[in-house]
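As you look at this complex, bear in mind that one protein chain is not there, while each of the others sits in place.
Moving on to chain A:
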Amino acid sequence: MTASVFFGCTFIAFGPAIALFLFTIARDPLRVIFLIAGAFFWLCSLLLSSLVWFITVQISDKESASQQKGLLIFGVVLSVLLQETFRFGYYKLLKKANEGLLTLSAEETMPISIRQLAYVSGLGFGFMSGAFSMVNILADSIGPGTIGIHGDSQHYFLSSAFMTMAVILLHMFWGVVFFDSCEKQHWWSLAVVVISHLLVSCLTFQNPQYVGSLVPTYIIMFFMGLWAFFCAGGSLRNLKLCLTCKDKDFLLANHRPR
């Protein structure tokens, strides 16, 4: 659909992620490394789940459409569970790595806190997941045609872009909440993260009724965002302070350096 649609969809899908990367991650090399490692872990989880799906498709009956649909649902569920498992694995790895880094470095404090790691790893998962969702579609959106000659909905490119944006942000929020619940041993909030991930994935089976999948996803994203904000140490009081520009007084009062 030409270059305007290509750039439009790229900015919609990756805009928030690029902004976050530029302002929070790009300056600190350690964060960049952990971001890429997080992306790699997501990639491994996807590889494993697609291997399993591929084998099951080969041994199944290729002609039966209902069986293939069932296999797809199974594949999606398996993929989500594997992603969360790998997120947990990454958490364990990071805990060990952090202790090691602490012994190696000369400073007394940890160079990067677990909270920052949660955010960075979530964003890494999000980047890779977004890339896989969107790159194929972006490559086709550059050509002169748009979807529809076989009767499909025209809004495919836009909906995919918005869905990808939601999924990237969701991965980031899930990362924060997940690590926080692992730290505090709140297993029930862990389960809620997994269930919300499953819910968002299964909502996409509603496509091509894009309203049915996008609106609930955005609602879930909003609530997860709030939860992640509170897990990361935010509070309504802090928000009010920031918005009314009284933060300088607050910092002075608490003798904290800016």
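Convention: a contact is a pair of C-beta atoms (placed from the backbone, for glycine too) under 8 Å apart; a residue touches a chain by one contact, two chains touch by 3 or more; residues count from 1.
FYI, contacts and distances are computed from a predicted model.
Per UniProt, the protein behind the absent chain is "Nicastrin"; the candidates were "Calcium load-activated calcium channel", "Nicastrin", "DNA-directed RNA polymerase III subunit RPC3" or "Large ribosomal subunit protein mL43". Check A:Cys44, A:Val57 or A:Val192 against the missing chain and you find that the one touching it is A:Val57.
Panel shows chain A; residues 1-2, 4-5, 7-12, 15-16, 18-20, 22-24, 46, 49-50, 53-54, 57, 72, 75-76, 79-80, 109-111, 113, 115-116, 129, 132-133, 136-137, 140, 143-150, 152, 154, 156-158, 160-161, 163, 165, 167, 200-202, 204-205, 207, 232-235, 238-239, 241-242, 247, 250-251, 256, 258 of it touch the chain omitted from the view.
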